[in-house]
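Got a structure here, written out as structure tokens. Questions coming.
All protein chains but one are shown in place.
The first chain written gets the first letter, and so on, giving A, B and C; residue counts start at 1 in each chain.
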Amino acid sequence: MTILADMLSTVFERRYAPWGGGRTDARPIPDQAADLIGARGEISGLTLARSILDRYAALDDAGRLDFFRHLADEMTIDTDRLRTALAAYEQGQTKTTYRAVMNAAEPPRQELIRRLNQVPGATNALVNMRADLLRLGRDEPALQALDLDFRHLFASWFNRGFLVLRPISWESPARILEKIIAYEAVHAIDKWEDLRRRVEPDDRRCFAFFHPAMPDEPLIFVEVALTRGIPGSVQGLLAEDRTELNKDRADTAVFYSISNCQNGLAGISFGNSLIKQVAADLSMELPGLKTFVTLSPIPGFCRWLGDSGIAHDPADDAQMRALAAWYLTRARREDGTPLDPVARFHLGNGASVHQLHAGADASEKGQAQSCGAMVNYLYDLARVSQNHERFADAREIATSSEVRSLAAAADKQMA
Amino acid sequence: MTILADMLSTVFERRYAPWGGGRTDARPIPDQAADLIGARGEISGLTLARSILDRYAALDDAGRLDFFRHLADEMTIDTDRLRTALAAYEQGQTKTTYRAVMNAAEPPRQELIRRLNQVPGATNALVNMRADLLRLGRDEPALQALDLDFRHLFASWFNRGFLVLRPISWESPARILEKIIAYEAVHAIDKWEDLRRRVEPDDRRCFAFFHPAMPDEPLIFVEVALTRGIPGSVQGLLAEDRTELNKDRADTAVFYSISNCQNGLAGISFGNSLIKQVAADLSMELPGLKTFVTLSPIPGFCRWLGDSGIAHDPADDAQMRALAAWYLTRARREDGTPLDPVARFHLGNGASVHQLHAGADASEKGQAQSCGAMVNYLYDLARVSQNHERFADAREIATSSEVRSLAAAADKQMA
Amino acid sequence: MTILADMLSTVFERRYAPWGGGRTDARPIPDQAADLIGARGEISGLTLARSILDRYAALDDAGRLDFFRHLADEMTIDTDRLRTALAAYEQGQTKTTYRAVMNAAEPPRQELIRRLNQVPGATNALVNMRADLLRLGRDEPALQALDLDFRHLFASWFNRGFLVLRPISWESPARILEKIIAYEAVHAIDKWEDLRRRVEPDDRRCFAFFHPAMPDEPLIFVEVALTRGIPGSVQGLLAEDRTELNKDRADTAVFYSISNCQNGLAGISFGNSLIKQVAADLSMELPGLKTFVTLSPIPGFCRWLGDSGIAHDPADDAQMRALAAWYLTRARREDGTPLDPVARFHLGNGASVHQLHAGADASEKGQAQSCGAMVNYLYDLARVSQNHERFADAREIATSSEVRSLAAAADKQMA
Partner (left out) sequence: MTILADMLSTVFERRYAPWGGGRTDARPIPDQAADLIGARGEISGLTLARSILDRYAALDDAGRLDFFRHLADEMTIDTDRLRTALAAYEQGQTKTTYRAVMNAAEPPRQELIRRLNQVPGATNALVNMRADLLRLGRDEPALQALDLDFRHLFASWFNRGFLVLRPISWESPARILEKIIAYEAVHAIDKWEDLRRRVEPDDRRCFAFFHPAMPDEPLIFVEVALTRGIPGSVQGLLAEDRTELNKDRADTAVFYSISNCQNGLAGISFGNSLIKQVAADLSMELPGLKTFVTLSPIPGFCRWLGDSGIAHDPADDAQMRALAAWYLTRARREDGTPLDPVARFHLGNGASVHQLHAGADASEKGQAQSCGAMVNYLYDLARVSQNHERFADAREIATSSEVRSLAAAADKQMA
């Protein structure tokens, strides 16, 4: 059966290679690692790499920490060698001296990670390895430095040019769909019937980025509702008894949930590309779509209200909307960017703060974090570059006139 | 088989993204390049990258040289900055000081190439860009250094773990097959009927490595004949009127042609992996296969005979085989490796010199380079690692007893 | 995304054809039907056929009965015409007289059904139409005759040569998997986790026949367990906490559930082909498989015990097995075939009665119908043809010696 997982894995299908596979190699991992990045590694690398990955997988956290510390301490850059190479390069800039700088400046652990990656399935194993590192290595500077090497390599491997955007639907393999259920981070999916309501109807879409070497693992996905007009409540969107809209009548695409799936890819940003690619694809398929907005939580709103001791009446919609507008557009961090993390993401992508809704998210999480409020960020094709530049250069936040009025209304209270 | 170009291109299908696509950007390429690696590049990168690639494609060789020199001179490492970062790192090894070294040690052109790669189809364009660089930059040290950056990135992108092995057959798309015709470098393919004889019969196979981001472009391919016994002549293998062998009766797989397809991937080695992967796959499909050999030219043989002034009678098969055995196993370069480049490749992979044939290649090229002689290199699964290590460590060349006898027979003449 | 449903539907993808599609045709269905089988139908048939199918779909049962009666009464064979054609043919056997007999002998409703089938999706609609007919037309001889025409056409369309065997797994589209849940007729599947236990583990398989024109609809499917030895209890097979078996260690394939999915294909038999094809495929994939058995209910056993007033102690395993053996091999219908319908199916396919198990099915249904007993029918590749012939010719039932002994032990009680 050809299916997403199958298709991609066929692309990357590789079978157990019996070459030299007979011998088991019981030496310590560091010895194997040294061999793998040496001359021998070019020929016998597959066997060595598989052995190292298998043994890593069998380690407990303490053993994994030991392994990371070995990489951090023994396979880092040799500063003397780099200084010498740099001096020689400054003496004479040739291919040889340049290569010497390159080689000295790259810690051997980077080559180790590249060679581990030869094994079928290794990319996923290495992403999980970095998730371990992030979890275990938080407080050790040497391990934080090691993480920079993982991140550097992953940024190259997970280059946008290598990612695949795929629709997720009721036609998708159960193996993929169960991961969507597991990874949904914004509005939890309880069970398969819940999922079906988000991917099967004609006016509901879901898209994910995949990497060909990890065909069973979505990297990030977005859920989209096709609507007439901009909706102000997520429960309305997800209601069991709602009436389906003929997709050709839709004028608005609402990105109501974006979830990152891989802890091991923290800091490698896909969300911006995903939203723009999906918007581009949808507008090609459905020329009637004119508006692309999110329906987003305001996850720092409640805490900010509390920390700042701002008097407010949760039942007063007008007040809550005004305060939310003020929070999103006026409450800043030291670097001038908005306090709210979701706002930072979308405004950084070039979106604008478009509409505010009070009492829009009745879920426990929505009440606790956003005090029930939600916001639409607008992705306006004609303005997204300009918005981004003004935000990046001058921390200028694009807003609708309505949002500006709301924020102005709160100014008195906040003054 | 799931047809290649289709499947891969479905995987990597990407459409023209209209976001911000309207404006044309007529600034000089260097200005665009600076933008692309700056903060703006994270959001508007796709448009910038596409523009740079399009404009590069429209340049003539002189313009391309200018572009390369810009990368070489203006986007190289800043040695002062690196020295400062290094000093700070030696003062205190923290995440911050380590990141500073990493950033300073990587020339900005590497980030530029990575960001160019976001555009659909860019990987192929960048491989072709490096082919231009290799052609135009041969004699300029700064351009040779620039090439090291391309090569460094390509080694990461074309990691064995990301490559796809696909069979090439008469079911393959014409678009792929015409490239096999064009790229065949060992035994030229004249026309489609020629090609059909190499890929359609049940006892003829062809396999290629592909990269998912270049689905229409084979990277390297190997042609295989399934035979009973080890053949000694390539014309016999390719004869129009030969009798097809039932594949289940074959005991030997003969790798009779290996061709690299992409000049821009020079120095990124795939051949070793390809042979071993194909051998592994074939032995799983056809358990009757016991012997994996090449049928290879000896391209330096004629020139060596001539340069060395060795008396020989081309019609004397025994003498020619003895001289060829001597040449392959005794004639060395200063570093101890064999004079013959094809021998260096296969012996470096762990193969042994197995059989010699005189009068085995009647083609013009075979006569001119190999004096008609051919050799079988044997890939013996049980010995390939050991052979490789002995060759790597001590320049020891594995041979069959027959080849040893032949070389010994020539010792007198060469003494 | 390429997936089973997608792949097959791509095969049969057909889009709305705008040709002449504008006009709506409000004439009575019979008028449209007459047009569709007339000369006009060859060109404008698609529009007419779509209109008839759409209007049929909107009818209630009374309306559908009217439609069927129209087909039964007005579009049946014209006996006078057939008698005349037959006489002419007996006068002179030419192409013309033969064609006249063919045309007169086929009722016009057959051509109507064929022409309705031109519309995308029509095959499924026609299968459902026959399901309606079987439900509504039970007691009317003319509608029973009409059903023979549907069945005749379906036997041709659903010829074994046109069916596709596909594995069903956790990689299959949710759209297909939910139908497996719905159609499972032997051992009910409660929820997705239940299903996963039957299709995801390496030692559990599921296969279905599909027709290319009904890509989303399995026709029949079989569930298989790979085991060591022959299991005697279905709850053991389906236990949540069982230990998975490495598939390469399995020596037995157990067909523990076979379900027909389409009421509208009643009487078109696929089960025999399905079991044999699956057994052939599995034995090719896993050469270690030596035994192919079912684990089947004995659905008529309880009723037979009751109707016949046979004294029995449900807790006495030995007695229950003996009585079951007697029932399966001695209790016959008037035509000499076994009383038990599942026995008739497998014995007719050439299987033998191999082992009996008491207390083997603890489910409510298993208790109520089979008194908890189960049976393994053995599909022995070397004997299946011979068994079938003896059963077909002489009602001879193949059994193991153990089953013969059991039946003999019951003879006294039954005498």
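The criterion applied here is as follows: a residue touches a chain if its C-beta (ideal position, glycine included) is under 8 Å from a C-beta of that chain, and two chains touch if they have at least 3 such contacts.
Keep in mind it's a predicted model, so treat the numbers as computed, not measured.
**Student:** Counting the whole assembly, list the visible chains that the omitted chain makes contact with.
**Tutor:** In the entire complex, chains touched by the missing one are B, C.
**Student:** Which residue from C:N128, C:S233, C:S283 or C:S363 sits in contact with the chain not drawn here?
**Tutor:** In the full complex, the listed residue that touches the missing chain is C:S283.
**Student:** Which one, B:R27, B:R138 or B:R175, makes contact with the chain that was left out?
**Tutor:** Touching the chain that is not displayed is residue B:R175.
**Student:** Considering the entire assembly, which residues of chain C contact the chain that has been omitted?
**Tutor:** Spelled out for chain C, the touching residues are 2, 7-8, 10-20, 39-40, 42-44, 47, 77, 79, 82-83, 86, 89-90, 93-95, 98-99, 101-102, 105-106, 114, 117-120, 122-123, 141-142, 144-145, 147-149, 152-153, 155-157, 159-162, 164-165, 212-213, 269, 272, 276-277, 279-281, 283-284, 348-350, 381, 384-385, 388-389, 392.
**Student:** When the complex is taken as a whole, what residues of chain B touch the one chain not shown?
**Tutor:** 1-3, 5-6, 10, 170-175, 177, 191-192, 196
Going forward, only the chains that are shown with their structure count from here on.
**Student:** By mean C-alpha coordinates, which chain is most distant from chain B?
**Tutor:** Looking at centroid distances, C is the chain farthest away.
**Student:** Of the chains shown, whose Cα centre falls closest to the middle of all protein Cα atoms?
**Tutor:** Smallest offset from the overall C-alpha mean is found for A.
**Student:** Centre to centre, by mean C-alpha position, how many angstrom separate chain A and chain B?
**Tutor:** From the centre of chain A to the centre of chain B is 35 Å.
**Student:** Rounded to a whole Å, what is the gap between the Cα centroids of chain A and chain C?
**Tutor:** Those two chain centres are 48 Å apart.
**Student:** Measuring centre to centre with CA averages, how many angstrom lie between chain B and chain C?
**Tutor:** That pair's centroid distance is 54 Å.
**Student:** Can you tell me which residues of chain C touch two or more of the remaining chains?
**Tutor:** Expected reply: 2.
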